[in-house]
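The block that comes next holds chain A.
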Amino acid sequence: MNAPDRPATRTSLRLLSGNHACALGAVAAGCRFFAGYPITPSSEVAERLSRLLPEVGGVFVQMEDELASMAAVIGASMGGVKALTATSGPGFSLKQENLGYAAGAEIPCVIVNVMRGGPSTGMPTRPSQADLMQARWGSHGDYPIIALAPASVREIHEQTIRAFALAETYRTPVVVLYDQVIAQLSETLELPRASDIPQVERRWASGPREHYRPYAPGDDGIPPMARPGSGYRVHTTGLHHSESGFPTQDPATVDRNLGRLLAKLERNREAIDAWQALWCEDAELLVVAIGISARASLQAVRLARARGVRAGLFRPITLWPFPEQALRAAAAGAKAVLVPELNDGQMRLEVERVLRAARVQGLHRSNGEPIAPAEIAARAEEMMKR
Partner candidate 1 sequence: MNSIVDKAAAFDVRSWIRLEMMPHFLCPGCGHGMALRALLWALAELEADRDRLAVVSGIGCAGRLSAYVDANTFHVTHGRALAYATGLALARPDLTVVTILGDGDCLAIGGNHLIHACRRNLKITCLMLNNEVYGMTGGQVSPTTSAEMYTTTTPQGNAEPAFDACALAAAAGAGFVGREVTHHVPRLKELVKAGLSHPGFAFIEVLSDCTEIFGRKNELGSSAEMVMRQKSELRPSAYRDTVDTPFRPNQLPTGILSRNDRPEYGAAYRAAAAARRAGAAAMASAAGDPK
Partner candidate 2 sequence: MNDADLPLRGAPSAAPAAAREPVNVLIVGVGGQGVILVSKALAWLAQAHGFEVKQSEVHGMAKRGGSVFSHVRFGAQVWSPTIPRGEADVLVALEWAEGLRWLPYLKPDTGIFLADTKRIVPPFACLARRPGAPMRYSRETPAQVQEHVAEGYAIDATGMAEELGNERVSNVVLLGALSRALDFPEAQWERAVAEFVPKKTVAVNLEAFRQGREWIERSRLALPQAQAPAQPAASGSNCEVRLEITPGWCKSCDICVKLCPERCLRLNAERIAELAEPDKCTGCRLCEWLCPDFAIRVHLDPATAAAGEGQARP
C-alpha cells in the first residue's frame, strides 16, 4: 500500500459511522462550507456538518435541490473556501451538470456519493457500487476527475481528508465513493489529532497582476488560482477558454488548454494513485474489489488460501484515475482475475481493459444484497479448477 502512513499519534477511541467519519474528516481537512440536499443514505453527513460547521466559523446550507447544492459548493470554492457536498445516486446524477463545470473551470471541490441501488430511485436503503462509471464519465465531454473508494469507517475519515488535499492541489473535483453498508456501519476507530492532519492549501496567484494569466500552467500543469478580493480580477467560464480565462474557439488554443487539463492528473499519478495489495506476490488468483466487496474479498482470500488456492487481493483506493500500473504488477503472476462488485460489471470492464491477456471474470450482483465471502471464495476455487 502506498497510501500515506497512518499518523503515529492517536487520540481516544471513537465509535463512529461512515457518514459521521466523513463529516469529521471534512472539518479536520479545513472544509468550511457544505451545501446539500436530503437523500438517503447520505443525510447523516449533512446533519453532522450542520452542527459542526457553525462551531468552526463555517457555513452549512441546505439548498433547494441537488443541482443547487453542487452549484453552491462550487460558488463557495470560487470564493476560496474548501467546500463539500454529499449525496447518493439520484442526486449524483443531478450534480453531474455542475460537476462538469468544476472539472472544466478547475474549481476544487469534494463530492461524497454514498452509492445505493439504481437505476432511478432504485433501492434507497440498500447498498450498491453501481456509480463507478458515472463517477468517471457522468458529465458530458472529456474531463479529468479523481474518485476515491474507502472501504472502512477509518478509511472514510482518512480519504475524505485526502480528497480535500487532492482537490486543492490539483484544482479538480474529487468524488468520494462508498456504499450504504459502510456509510451506516459504526466502527471503533482512533481519530488522528488535529495537529497531525496536514492542511493542504490551494496555490494562490501571486506576482504582478498584469502578468497573471489564470490558466497558464504552472510547473506541474496546475495554474495558481485567483482569490476574489486579492486584486486579480479574472473571468471564470464553463466555455472553452484560453490562458486568459476568456472564451475561445480557436482550435489550437482549445487543444492546448484541454490537453493540459486532461494531462494534469496523468502527470501526477505517483501522488494520486493509491491502492492496497495483499498477498499478491505469489497470487495465482487475484481478486480485485472496492468498498464492502473488498471487505468480503479479504475474508474470501483468506478462505481460499486456507483451502490451498494462492489468492491475493488488489483494492484500488484511488478508483479514478484507475491504478493501472499497480494492478498490472499485482496481477503479474495471476492466472485468473475475479472482480466481485455490486453492479453489473463496471469495474470488471476496467480490469479487462488493463489486463488484456488475463482471464477476468466478474461476480456481479445488483439486488441490494452484499456478496458474501464464501461466494467469492467458491467462485475463486472454481476458476482455479479449470
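Candidate entries met the following condition: all candidates are chains of the complex that A comes from, given by their letters.
The rule is simple: a contact is a pair of C-beta atoms (placed from the backbone, for glycine too) under 8 Å apart; a residue touches a chain by one contact, two chains touch by 3 or more; residues count from 1.
Quantities reported herein were computed from a predicted structural model and do not represent experimental measurements.
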Chain touching chain A (counting every copy) in this complex, out of 1 or 2: 1
Of all residues in chain A, those that touch candidate 1 in their complex: 32-33, 35, 54-55, 57, 59, 61, 63-65, 67-69, 71-81, 83, 97-98, 101, 226, 228-231, 233-239, 246-247
